[in-house]
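Partial view: only certain chains, each at its native spot in the assembly.
Letters A and B mark the chains as written, and numbering starts fresh at 1 in each.
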Amino acid sequence: MLIKDFKVGEEVTTFFLIKAKNVKTSSANKPYIDFTFQDVTGDINAKLWDVKGDIEHIYNPGELVKVMGTVTQWQSTLQLKIIKIRNVEPEDKVDYGQFIPVAPIDPETMFNEILFYINKMTHKDFKKLTLALLEESKSRLMYYPAAKSNHHAIKSGLLYHIIRMLRTGDALCDIYHNCNRDLVLAGIILHDIEKLNEMDANELGIVGEYTKEGQLLGHIIMGIKKIEKTAEALKIDPEVSLLLQHMILAHHYEPEFGSPKKPLIPEGELLHYIDMIDARMYDMNKALKDLEAEQFTDPIFVLDRRRLYRSKFAVTDEN
Amino acid sequence: MLIKDFKVGEEVTTFFLIKAKNVKTSSANKPYIDFTFQDVTGDINAKLWDVKGDIEHIYNPGELVKVMGTVTQWQSTLQLKIIKIRNVEPEDKVDYGQFIPVAPIDPETMFNEILFYINKMTHKDFKKLTLALLEESKSRLMYYPAAKSNHHAIKSGLLYHIIRMLRTGDALCDIYHNCNRDLVLAGIILHDIEKLNEMDANELGIVGEYTKEGQLLGHIIMGIKKIEKTAEALKIDPEVSLLLQHMILAHHYEPEFGSPKKPLIPEGELLHYIDMIDARMYDMNKALKDLEAEQFTDPIFVLDRRRLYRSKFAVTDEN
């Protein structure tokens, strides 16, 4: 049974991934465990009131568990009151893939699609620089999400974000001939590359914390430094390096979102809009895909508290 | 000789279209004419100091003239001091096409491209409503610009704006499957349709004034009313009509740019970004296309006073 299908009052028996665990004290002054459980459809808070065993060391984040519990409700949110819990055993035959929201395309396939676009570039320095930075990042790029809690906050979400943007960028260059395709494609591939060092994420695609450098400088500044140094080492044409640094610097567009400069080249302008479109289509699809027709969602924080509408004519990206 | 090639101190003899004319008084208290002349490459201020004939009735906007004059400069802008001027005669063999910036594609061709996209729609009500509104607007749509002075302020500019947006919208629907293609295409075709009634433009694509209704309500509100009434008359599914009205209402996105609601459906979100991309690519191409490589433009008012950069790798949309 999946979390999204839970109803108040039901008793359920199912498997979860432990996303978070906190030991707390009840009003009766007894310790209990406050969990966040996750499966591929979402997450739910759960309480284990009657703990047996070493409370600090059992049932840790990242472990899989089998749970029997009752679905309750607190302030219009569902919770789970745990009746029984144990760790998953080999004979349960469950694997992580069932518990982790993940991009709908295989990472290897997505990585190869990026290589396809790099191959489409015509100027050797764009190719060389982009390829070098991509190869260096490959191992983590295979599973990193694109964000801690916003759009594409799923395993391999950053890759998925990049390839949808590449498809869009490539199509737009067919229509708008005032943009250099190499610049657009390279800018897309590199625009968020230092998110890999701004956040710590594990191989499940779950972000723990921002890194020290991530908090003090941020991925935009870190990306600029990375390009600067790699381009110098590879003796790339300085204009190639400078333009890509500028595009990264400007891609959030507004100062209050982290870009001290607005784009001064059309390829930078395009990069910004391609990034916005991909993020918004992702968030809107996620909010609407399980809603019934002719209904409104609750206010959505990351979309300025808009209440989206699923029209009679709505379609869904099942991916 | 074209206006964009004028240099201070030269004497030039060439043809112009009169874009504007004002009778003024010199410091010596003599009347003179202050013109704006235009050719396909731009416009220039010109002064006729020594007027012969009925100053109020000769040389009116919309007329073609042959002029000999000297190129002067005032506050870093070029001007023309008129030495001789006369109206164009048949034997001059010049025609309006040489003086009016015009979209790079033939209007009939563009109109047919819109029909092609309407034909691609799958739901009959979207087809019927869009077609009815398009046919009703056709005569003026063939020459209307998209704006008085911003992007696509050229003859047939509104058509050109629409077809580039249709190409983009169609391509994005191939990538983002959470958008209904009919809605996206219909929204693009209709989003600015009441600019035809918001502004008065002549057949040269030059906007005179905003209309009374244009100033008191604006093309967004006017477009909503137009769709409402046409859809009622054609007995269109009310949801089709309502969604298109909502997309028009929301397509400027921010309240301070005229949209009291933000898009609540993904097709409305997409419409906004497609509109922005097309306007910005147009403006940026225009600003950069005659600049030398590795130079910056002057601050550009409609682009938040940014000074754009023409990189070594810049390409130009000759259209």
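Just so we're on the same page, a contact is a pair of C-beta atoms (placed from the backbone, for glycine too) under 8 Å apart; a residue touches a chain by one contact, two chains touch by 3 or more.
Keep in mind it's a predicted model, so treat the numbers as computed, not measured.
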| item | value |
| --- | --- |
| Oligomeric copy total, full assembly; chains in place: 2 | 6 |
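As a working rule, only the chains that are shown with their structure count from here on.
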| item | value |
| --- | --- |
| Rounded Å distance between subunit A and subunit B, as computed from the means of their C-alpha atoms | 41 |
| In the complex with subunit B, residue positions of subunit A that touch it | 123, 164, 167-168, 171-172, 174-180, 182-183, 237, 239-240, 243, 262-266, 269-270, 273, 276-277, 280-281, 284-285, 288-289, 294, 296, 304, 306-309, 311-319 |
